[in-house]
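Here the complex is missing a single protein chain, while all its other protein chains stay put.
For chain A:
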Amino acid sequence: MAASGRPERADEVTVHEMGRRRFLGYVLAASTLTVAAQIGESALAPARAQAAVPSLPGPSEIYDLNDMLTDAALPTANLITIQVEADGTASFVLPRAEVGQGITTSSAMLIAEELDLPLDKVKVSLADARPELLFNQMTGASNTTISTFTPIRVAAATARARLLEAAAVQFGEAASTLTTRAGVVTSPRGKAATYGELAAKAASRTTLQVAVALKKPAQFGVIGTPRGRIDALAAVTGRKQFAMDVQVEDALPTMVCRPPTINGTVRSVDNRADVLAMPGITHVVTVPTGVAVRGRTFGQCIDAVRALRVSWGPGTADGASDATVLKELRSAELPLVIPALDPLVKSVDARFTFHFASNSALEPNCAIADVRSDRAEIWGSLKTPIVAQERIALKLGLPLSAVKVHVTEGGGSFGRKLFFDAAIEAAQVSQAMGKPVKLMWHRTDDFRQGRTHPMSISRVRATYALGEVLSYEQRHTSVATDFGHGLGEIITSMAAKLPVGDLAFSETIFELTQQSPYHFGATTQLLSEVDKGFNTGSMRNIYSPNVRCAQELVVDQLAAKMGKDAYRFRRQFLKEDRAQAVLDKVAQVGEWGRQMPAGTAQGIAVHPEYHGFVAVLAEIDCRPQTTGRQIPDAYTGPRVTRVVCAVDVGLAVNPRGLEAQMMGGIMDGIAVTLSSGLHLQDGHFLEGSWDNYFYTRQWNTPPELDIIVMPATGEKPGGAGELAVAGAMAAVACAYGRATGTMPTTFPINHDGPLGFEPLPTVPPIPASPTDGLGRAY
């Protein structure tokens, strides 16, 4: 969106040569070819469509969260380096967290492309915390590919140029006559040298600046082609190493006995000596979050946690329940501005409730810490490792340089790993015990004391007359979302913790992410937040699923009241051609409007975000024979039977990876609409296992799923990791409303029904593992 008035930067090279922009790369002083790139990038302005009553562009349409993160990354992007090794491979240490989203693969593809090297010769690993990178080591807001797309390619192109020069010297031929293919430089006279042979010769004793051009999209042979993940083999053989698989000398399993209410505190431990004497247990210490036990196996830690008798002090949400929080939210709601006074003007008024939800990944909160008197070493999957390093150093009273933070492969994030709760806790426990610890949260704790997507309400009023929508107002009121991870660096992180600063920060995030894709006249979407007593954080797609779901349900109401088809109505009011294109695609492939039996229906929705567009068409079956399916310890409910999703992210680096991200986002959207939420009662959450917290399971999975990656609409990638959640949530909600004849207003829709499980006790805080596993073998 540079054309919308962002200033040119002095350090941005805009020299055009033969129609191609050239970028500055560096050859670094090293014994083997090592290159770096220093350039950031700017986004492109979208073409704007015309409609009857144009809405002014919202802030996020001009400059969104992703632009903010991309800009924040500018000053230090030059530290992205690639090394070409003597064995002909290229290594790249990515300063981001891989948690399943496929960025190691897409980054490797960028290098393979510009370096003309087979994909399997590119090795990508994850960087330790590097405080010198400042903002440039946060993984979030679907920003990785957007912010690294150009720098990684510039570095790779620099390496290729340098290899060509080295080959030219060796061959005695002009570099301009040489070609590269599959890691080999060849000359017109038939001479050839592999990158491995040239790597040392191409190295430089001093740091050099080199101007390089990047491939044009028409020349791409890797970018834009579907590729399997580079870590797939490791994943299917069990060799992929997550934090708890890392073997660190003497780092024994460690767990924490946690309070019965949210953030409760330890008053005293009544039987420390007894527990210390239990088999395998080596240490029992009190830490700020509870009582930590260390032992030979996690199984023995579980037994020890269950045996502890602890007197607990109050927590931060004692006595709170869904009803008390709802009351709090209602009283904090900002007023609507536009009254429906004009007798010729009609309105749609609605209010929606979105209950607490869990962003718990399958890999629970966990970290390894080895804290000594003068230094500390931490291992964990961390999306903000610099902040983690800085906070841990502060907590331990060590200088920053004495704390080493290693980023391991992550077993899912969904927002969880923006924070480093387990890493800080592990560091404190290790310091208190004077021993290395492998600390893991029990699943039950991960649901009950772990971070949540905050409960929120959304009030919407839209007015219309004479076939036009005149206004759209939305007031989103939420339990405070903790953005304490900042932008990945402690200065913004501290700003987000200031009593006033954080309000501005969350409002900023809201304004930078939320946009209305429709020309609905005067449009305002505002956020207010209350109550900091809960452990919260972003969940995949932050505010969007709830905000978008509310809007799309109201859009369906508007269409119905104005006598229009829900798809054509959306099409008529959409601002962007790209939004219309994805909507048209799902309507066509999904046979919008086809005849369906009573109790089943379609829903359609569109979602723009992070420079991308997604449309989702969902079909749902709400008939009794479906909702009444009996599966032990499960919630069945309505079944989404078919989903068609069309996605346009501008340029899809890896369409296969993009499809995977859409698929996951759709499963999340189905979950938050139909089944997965937390029940708050007496200061604690009732859910304590995956058979309580009903994330989408195979029996909820749509048997038919079509994901269409649209042809490239630009030369740069948009964000991919979150986009589909909002689109899917809205489409499924709309389908449910159409199938049942009643617009859903509480999410998940099963929240107020009978509780589908027997809640686990809160004391002891975690359940014993079963012993009947052999009887259930199949």
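The rule is simple: contacts are C-beta pairs under 8 Å (C-beta built on N, C-alpha and C of every residue); 3 or more make two chains touch, one makes a residue touch a chain; residues count from 1.
Throughout what follows, contacts and distances are computed from a predicted model.
Remark: of the listed names "Aspartyl/glutamyl-tRNA(Asn/Gln) amidotransferase subunit B", "ABC-2 type transport system ATP-binding protein", "ABC transmembrane type-1 domain-containing protein" or "Isoquinoline 1-oxidoreductase subunit alpha", the one matching the undisplayed chain in UniProt is "Isoquinoline 1-oxidoreductase subunit alpha".
The chain not shown here is touched by just one of A:505, A:534, A:592 or A:695, and that residue is A:695.
Within the complete assembly, A:100 is the residue of A:100, A:131, A:151 or A:683 that touches the hidden chain. Only one residue from A:195, A:414 or A:483 touches the chain missing from this view: A:414.
In the full complex, chain A touches the omitted chain through residues 99-102, 228-229, 231-242, 244-245, 247, 253, 279-280, 296-300, 302-303, 360-364, 409-412, 414, 440, 442-443, 631, 633, 656, 660, 663-668, 689-691, 695-699, 701-703, 705, 767, 769-774, 776-778.
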